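Down below is the structure, laid out as C-alpha cells.
Removed: one protein chain of the complex. Kept in place: all other protein chains.
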Amino acid sequence: MKDPRRFSRIVSYILLAPILAFFISPIVWLFVTPFSVRPSLFISFDGFTLNNFVRVFQNKTAINAFRNSLIISVSVVVLVTTCALFAAYVFSRHDFRGRNVLLYVLVLFSSVVSGAAAMVPIFVLNLRLGLVNKELGVILTLSGGIMPTALFILKDFFDSIPRTYEEAALVDGSSPMQVMFRIFLPLSSKGIIVIAMLVFAQSWSNFLIPFVLLRSTSKYPVSVAIYTFFSEVGVPDIGMISAYSLLYTLPVIFTYVLIERKFGFSFYGGIKG
Amino acid sequence: MPALFGVDRVRKSLMGKKVVVLLLIPALALIFIFLILPGLWVLKIGMTNETLTGAKARNPDFVGFENYAKVLSDRFFYNALRVTLLFVLGSAIVGQAGLGLSLALLTYRKRKLRSFVQSVVILAWIIPEVVVAYLWIAFLDKDYGTLNMLLSVLGLRKVNWFYEYPLPTIITFNIWRGTAYSMLLFSAALETIPPSYLETADVIGVSAWRKFKDIIFPNIKSYILTDLILITLWTFNVFTPYLLTGGGPSFRTELLSIYIYRTAFRYFKLGYGASIATIALLINFALAMFYLSLSRRKKA
Partner (left out) sequence: MKRLLVLVLVLAMAAFIFGEKVTIIANAIKGGKNTQVVDWFEKYIPEIEKELGIDIELIQTGIRDEDFKARIVLDIKGGGGADILWIDGFWVPEFVEAGYLRPIDDILAEIPAWKYYYDSMKAMGSYKGKTYLIPASTDVRMIYYNKELFKKAGIPIPWQPRSWEDIIKTARIIKEKLPGVIPIQLNAGTEMGEATTMQGFFMVLLGAGGNLYDWETGKWIIKSSALRDTLNFYKRIYVDEKLGDAALQVSAGAREKTFELFRQEKIAMYVEGTWFYTSVLNPNNPSWGFPDRDERIGWAAMPGRGKPGDPEFVSISGGTGFAVNINCKNPKLVAEVLKRLLYIEPQLSYFEMKPFVSPRSDLADSCWTVNKDKFIAETSRALVKYTTFRPAFPVYPEISFQAQLLTERVVTGQMSVDKAIEEFAKEVTRIVGKENVIEKP
C-alpha cells in the first residue's frame, strides 16, 4: 500500500522539477538583478546595492509614469466599483426576464472583444470623442472593458448574501436606497473590496489600451514607460529597468496575495464550471 | 411562504422602475459605449477607407465590402491567420491546457505540494505583461541571456531564439504565461471527483492511464471544454508577443492582433484595419459558438 503512493510521489517530484525550473527561471532574474552591482541580462549577483533603485527615482519619466498609473488605476477602481456595485445589486435583487442571458452575453462580449481585435474601433471611438492622448479616454475604456466581469463576480457574491436583513428593513419602512446603503453595503463590503483589488491589479497591469490611446511620453503609465525603456534607442540601463519593473510588479503580487490570504481563491472568475 | 410572497410584492413595488434604471444606467452605459459599441461599429468602419493621413483622412468613402474582399486576397492576412492558428493550437490547446491538466494531476491530493506549485505557476500569470516580456527578452538574449549562458556552460552553442525559432519561442512563452489558469481550473475540477472512485481503482490495481481514461476524464469533460473556450479566446487576441518580437523576424510571428496593429497604427489604414479586426472578431464568435455547441451536445 505504501509503496505505490511513495512511488507516485517520487514520480511526481521528478516530473515536476523541470517544470518548476521552467517556470521559475525567468522570474528569478527579476528578483536578483535590481540588487546587483553590475546588473546584466543573465542572473548574476556580484554585490548588493540599492543604486539601481536610486536611478529609478532620478528618472523623471519613470516617476511621472508611476503617478500616471496611480491616477488611472485608482480612477478605474472608483468608477468600476461604484457602477458595478449598483448594477450588481439590481441584478441580484431584482429578477427580470433574460437577466442571466444578458450577463452571460456581456461577459462573452468582454472576452471576445478584447485585446487587439477591438483596438481599432476603440481608437476611432476615442478619436471621435476627442479623447485620444488623454487619460480620461484610457480610464473610460478600461472601465468599460472590466465592467462585465466585475458585474458578474459581484452579482454572484451578492446572491450569497441573505436578503432577510433588507426585507426586514423594507417592512420596517426604510426606502430602498436607505436599505441599500445602510444595510446592504456593510454586509457586502468584503466582496466589494475584493473586486476593487482585482480591478486595480488589472488596470495597473494593462498595456495595450494606454499604448494605443496615449502618445505623449509625459502621459504614459508605467506599463508603456517600461516598454519604451527596453525597446527604444540606445543602450538600455538594465539595472534601472529591472529595478523599475520590480517596483511595478510588487503591488500586483501584493494585491493577489492579500486576496488569497483573506478571501480565498474562489474569485479567479470563472471557476464555476 | 405567503408572508414571503407578500414581501416580494412589497419589495418589487417599492424599489420602483425609476430606481432600478438609475442604478443600472452608469454600468450599462459604460459597457455599451466602450465595449458593445466598438464591437459592433468595427463592422461599419471596415466598410470605409478611412485613414489617418492622405486624402481619405478628411473624406473617407464608404466602400462596402471592398476591404473585406481585399483581406481575403491579402498574403499578410493569411500569414497572420496561419501564425495565429498555430499559436493558439500550440500554446493554448496543447500547451496550457495540457500542461495545466498535467500539473493538476501531478499535484492531486497533495495539498502542500500543490500550494507550492500553484504559487510558482501563478506568479508567471499575474506579473504584468510588460515585465514578463522583458524577463523573457533577458532570459533568451542571444549573447547574455540566462538560457544561452547555461547552454554554453554545458558546451552547447548559443541560440538566437527569437531569430532561429521565432514561432516555437513565442508559443513556449505563452504556455509559460497562461498555464496557471488551466491548472487552477483543473485542480478544482479534480476536486469534484469523489475520492472513493480513485481509491477503489487503486485497490483493484488499475493502471494510471485507465484511471485517467475511465474515471477522471469523463468527470471533468465539461471543465475541459470551459477551459478550452476561454483560453482559446484569450490566446487568439493576445498582444504580448508584440513586445517580444514586434511580429518579426520578417513577419514570422505576426499574429492577427499584431497585423491589425501594424495596419491601423503604423500605416494609419483605419478602415482596412477595421475590416481585418472584424474578421478576427467573427472568427472569435465562430470559435465560441463551436465550443458552446459542443458543450450543448454533451449535456444532451
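Here the chain labels run A and B in written order, and each chain numbers its own residues starting at 1.
In this text, a residue touches a chain if its C-beta (ideal position, glycine included) is under 8 Å from a C-beta of that chain, and two chains touch if they have at least 3 such contacts.
Keep in mind it's a predicted model, so treat the numbers as computed, not measured.
Considering the full assembly, B:Phe265 is the residue among B:Phe32, B:Phe265 or B:Tyr291 that touches the omitted chain. The chain that is not drawn here is touched, among residues B:Phe32, B:Tyr144 or B:Tyr163, by B:Tyr163. Residues of chain A in touch with the missing chain: 127, 130, 132-133, 215-217, 228, 231-235.
Where chain B meets the omitted chain, the residues involved are 51-58, 75, 160, 162-163, 245-246, 248-250, 265-268.
As a convention for this text, only the chains that are shown with their structure count from here on.
Each chain gets one centre point, the mean of its Cα atoms, and the points for chain A and chain B are 16 Å apart. Interface residues of chain A, counted against chain B in their complex, comprise 4, 9, 12, 15-16, 19-20, 22-27, 29-30, 33, 40-43, 79, 82-84, 86-87, 89-90, 93-94, 106, 108-125, 140-141, 143-145, 147-148, 151, 167, 170-171, 175-177, 201, 204-205, 207-208, 212, 222-224, 226-227, 230-231, 238, 241-242, 245, 248-249, 252-253, 256, 265, 268, 270-271, 273. Contacts from chain B toward chain A in the complex involve residues 7, 10-12, 14-16, 19-20, 23-24, 26-28, 30-31, 33-39, 41-42, 45, 50, 99, 102-103, 106-107, 110, 113, 117, 120-124, 126-139, 141, 143-149, 176, 179, 181, 184-185, 188-189, 192, 202, 222-223, 226, 230, 233-234, 237-240, 243, 255-258, 260-261, 264-265, 270, 273-274, 277, 280-281, 284-285, 288.
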